[in-house]
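One structure follows; several queries about it will come next.
Removed from the display is one protein chain of the complex; every other protein chain stays in position.
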Amino acid sequence: MRYSLTEQQQARRAEFREFVASHVEPRAADWERDQVVSRQVVQLMGERGYLGSNLPCEYGGQGWDVVTFGLLNEAFGRASSSLTSYLTVQSMVAMALLKWGTREQKSAWLPRLATGEIIASFAMTEPDTGSDLNAFKTEFKRRAGGDTLILNGNKRWITCAQVSEIFLIFGKMDNQSVACLVPRETPGFTVEPIRELMGFRAAGLAKLSFVNVELPPSNIVGKPGFGVSHVMPVGMQYGRISTACSALGIMRGCFEESVAYAARRKIGDRSLGEIGLMRRLIARMGTDVEAGNFLCYNACRAEDERAPESFETALAAKYFTSQASVRAASDAVQLRGAAGCHESSPTARYYGSAKIMEIIEGTTQVHEDLLGRMYMGQAGVLGQ
Amino acid sequence: MRYSLTEQQQARRAEFREFVASHVEPRAADWERDQVVSRQVVQLMGERGYLGSNLPCEYGGQGWDVVTFGLLNEAFGRASSSLTSYLTVQSMVAMALLKWGTREQKSAWLPRLATGEIIASFAMTEPDTGSDLNAFKTEFKRRAGGDTLILNGNKRWITCAQVSEIFLIFGKMDNQSVACLVPRETPGFTVEPIRELMGFRAAGLAKLSFVNVELPPSNIVGKPGFGVSHVMPVGMQYGRISTACSALGIMRGCFEESVAYAARRKIGDRSLGEIGLMRRLIARMGTDVEAGNFLCYNACRAEDERAPESFETALAAKYFTSQASVRAASDAVQLRGAAGCHESSPTARYYGSAKIMEIIEGTTQVHEDLLGRMYMGQAGVLGQ
Amino acid sequence: MRYSLTEQQQARRAEFREFVASHVEPRAADWERDQVVSRQVVQLMGERGYLGSNLPCEYGGQGWDVVTFGLLNEAFGRASSSLTSYLTVQSMVAMALLKWGTREQKSAWLPRLATGEIIASFAMTEPDTGSDLNAFKTEFKRRAGGDTLILNGNKRWITCAQVSEIFLIFGKMDNQSVACLVPRETPGFTVEPIRELMGFRAAGLAKLSFVNVELPPSNIVGKPGFGVSHVMPVGMQYGRISTACSALGIMRGCFEESVAYAARRKIGDRSLGEIGLMRRLIARMGTDVEAGNFLCYNACRAEDERAPESFETALAAKYFTSQASVRAASDAVQLRGAAGCHESSPTARYYGSAKIMEIIEGTTQVHEDLLGRMYMGQAGVLGQ
Partner (left out) sequence: MRYSLTEQQQARRAEFREFVASHVEPRAADWERDQVVSRQVVQLMGERGYLGSNLPCEYGGQGWDVVTFGLLNEAFGRASSSLTSYLTVQSMVAMALLKWGTREQKSAWLPRLATGEIIASFAMTEPDTGSDLNAFKTEFKRRAGGDTLILNGNKRWITCAQVSEIFLIFGKMDNQSVACLVPRETPGFTVEPIRELMGFRAAGLAKLSFVNVELPPSNIVGKPGFGVSHVMPVGMQYGRISTACSALGIMRGCFEESVAYAARRKIGDRSLGEIGLMRRLIARMGTDVEAGNFLCYNACRAEDERAPESFETALAAKYFTSQASVRAASDAVQLRGAAGCHESSPTARYYGSAKIMEIIEGTTQVHEDLLGRMYMGQAGVLGQ
């Protein structure tokens, strides 16, 4: 095997692909048009354990390694970026909770997340702060007496929020950053769907609004001051790995669909694949798939090994595959011409979704800044 | 003035921009979602003379020069690629007819095209032939006696066909290529809308089907054998110029919206425009707008002057602006982040439409092939 | 004419091209290898008036417009970037002096610059300051009594400094920036050639060292405090225009040589120009030449008209053509294969020189920053 996948990893990959071919691929276009994924498929994913794939067995999870989690995300990304986002956010919240939650929080929520009984959302972005994580306007205040927190603020572009039952909300309290669990049904908390996106339309994005929402202090994850520095990075790491692999799925989809199309489509006597300008597109896609595949595998492996390079490898994987998926989708559309722009072709879906990959979990520009900084940190040990 | 526009050209440009700001920009997003432009706006365009802008006055047209036609298309392209396609196809048919039509054809159709009373479509593409213009399966046969033509075949991806009343159909007859006018209401001719495209959704694309359609031989434009060699190039030239300018409109829209957004959007204390990585995107967009602007102007001017370089300048303009509009739309979305992916932002519309610009009226790959060949033809007079 | 060149401009362009074909092209490769241009060709350029092309006639210059200056630089850039640098630096110093020099300075230096009797250099860059123009370590001090300035410091990467007789040196005095003329023969001033560059090898670059150099205060150009804010921008504007047009010359050379080569070179039965992957390279080069041509013309025209956009158009032209020349040189080498890497092919020279164009007179990154800022300044009048 090329990436030294174990037999078990290979077997699971085969299972994931089969699931996707049967349950996702045939309906992905409908979901995008309808702007919602089917409840049934999410339930089925829960039954298969996909929504708790890397939670430990003691919480009802599968205890799979991160490489397997990557294979899962890639397989789903091949067919539906929107549905893959369920894997993304579920793991972001679950893994942050596993690492920093109290015993009570974990036993209350992890088993339900593991089975997909409920979906969770991870809510950082605000209307005015963009990626400046220290500028939250969302605020928690302790009520006099200290037995209750009062939450006010707004979040935007929160993936899966249309269907989530539990939200990990980041904000500040007394100038410290805080992460706190907020159940959907809490009074004063409203969720407003965001529709009509150019891709990722079935990912259930929404705006959140909190008006004097009352919460018990025991809902804080980690402790005050840990929100941005400790809780968030755990979630973001899974968010980046999931997104990187999801984008790899798009790349593989573009490549495979392009090869198949170029083989069967004739222009006069020649197939598209016999034309140099088309072969060029295919050569580039195929090479990028290989390169992206490794970068994703490497990021997953590093996380599995808790290796020191795990942060930078996840950044590199997401940085590369998100951009390469945009290139691949553009070329795949181009290769098909007008037919590639219609929803009956997966390339149209890829084209809209791939661009989103360059934005979620940190834009390409944020990655350039962060990754450049990471690499600069190696200056002491490199070169002259 | 930068491009030596005459005062009249400048005045018309101002008028176009005002029309677009009032009547197009505010509704363009709705049209894309609804997959149809408003009848009213098309009627208004007709009243202003925009749909017959470069037809001579004797046929009820405005007799405007091609530079003015370019400014018109750019102004509309800034707001709605779909609506601009009405300008594209109307001019393709009208100009082909003006050049190669009989006196009767011209007096029958041009006045109605000039006022926008009816819309016309230009139909080359077939399901299986792609851009191979000599491989038409659409076939005209003369019925014994010769007083009637029988048309059978299929066309696909025909812009504005959902609303057009007259179609210029390309096919073959006795191994010669033929261009022929086919009115919508002719028995045996059906139009099936194509919906759910990833952009250009309100451009009214459709499939055409002809089953034993009977037509008078007087509907042939030019004469048998002239279809691909004489009639088509006239239409294609206007199609390329219109599309090049429409893509330039996208570029200008991306640039202006990005500058405005970068100025007002704050990340902490800084505006986006103070960040080097964002300035880079803006610098590139702005430079591309300048370059594209000239290439479009030059193509229009060459056509006005019937200069020998008019074919190659139209190719170069369309080749450059269609690609640069994809770049600009990608960067404009990136600069806005998630907000740029929502239909409430023009960037989402630009992102879907720009890619279409790389496909219609000859894909980028077709342009590379043709333009490379054109330039090669200069080998005798260049270099050593 | 495409760019509305006057008949006189066209005639001069023809003359420039002829001069270059006779006197520059045949020897450019030798100069690069020998790391020096021939004295004779510089003398001849002086005799033709090329070294004082845009100085007024009263100072012995030609009084040509900037468009003509651009055509001159493009023609020379087509054959030798190194020799073109003589045009660059001569104009930078001469025009700064024309604008800000005293009557005595102008009558002392301009006539000798106009005829090419002497060559001038424009010295900003220092070993440690890079492009931070306010961080000069080069320092002028007034000697007690005030009748003499003492100059100490170092400059680096100063074009033509190996042969220049007069230097316009930028430094600071009492925390104000100062521009000052320093003749080569002044005691304490030494010039150390920089050799073994990867391109631009005959441009005569050198390091300058000043150790207690004594100068009369009358050598200051403008007045103290004007160095960076007033004197420098005049020179830089001509530097950018010259470099933009020089890079355009490279692009045109790459294009013309590639077309000629692709026409004559056979692979089996086919010429290179019949291969799609090669045509693509040619199509891109040709389109870039057209676009770059306009941007350069526009920058020259704006300068001729003292138009408000003159600064930004020069930045855009230099930004575009320097990058496009790197692309063109890379593709031109690629098209020739190994033969394109040998000094007997102009493409090898283009490859080394083009990259220098992205660095001199402000790197591409500096341009992205500056040009982005310029465009941001338009935010008030653009978009919504």
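For reference, chains read A, B and C in written order, and residue numbers begin at 1 within each chain.
By definition in this document, a residue touches a chain if its C-beta (ideal position, glycine included) is under 8 Å from a C-beta of that chain, and two chains touch if they have at least 3 such contacts.
Remember, predicted model here, so these are calculated numbers, not experimental data.
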item: Among A:Ala14, A:Cys57, A:Val211 or A:Ala260, residue touching the chain not depicted; value: A:Ala260
item: Identified contact with the non-displayed chain, of A:Arg33, A:Arg142, A:Arg280 or A:Arg327; value: A:Arg280
item: Of C:Asp128, C:Asp174, C:Glu192 or C:Glu214, the residue in touch with the unshown chain; value: C:Asp128
item: Hidden partner interface residues of subunit C, rising order; value: 33, 125, 128-132, 135, 156-157, 194, 196-200, 265-268, 275, 277-278, 326, 330, 333-334, 337-344, 348, 351-352, 355-356, 358-360, 363-365, 368-369
item: Positions on subunit B where the hidden chain makes contact; value: 275-277, 280
item: Residues in subunit A touching the chain absent from view; value: 2, 4, 255-257, 259-264, 273, 276, 278-284, 286-287, 290-292, 294-295, 298, 309, 313, 316, 319-320, 365, 367-369, 371-373, 375-376, 378-380, 382-384
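Here, only the chains that are shown with their structure count from here on.
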item: Top chain pair, ranked by number of contacting C-beta pairs; value: B-C
item: Centre-of-Cα separation between subunit C and subunit A, whole angstrom; value: 49
item: Averaged-CA centre spacing for the pair subunit B and subunit A, given as whole angstrom; value: 38
item: Per-residue overlap in subunit A, given as positions that touch at least 2 other chains; value: 275, 277
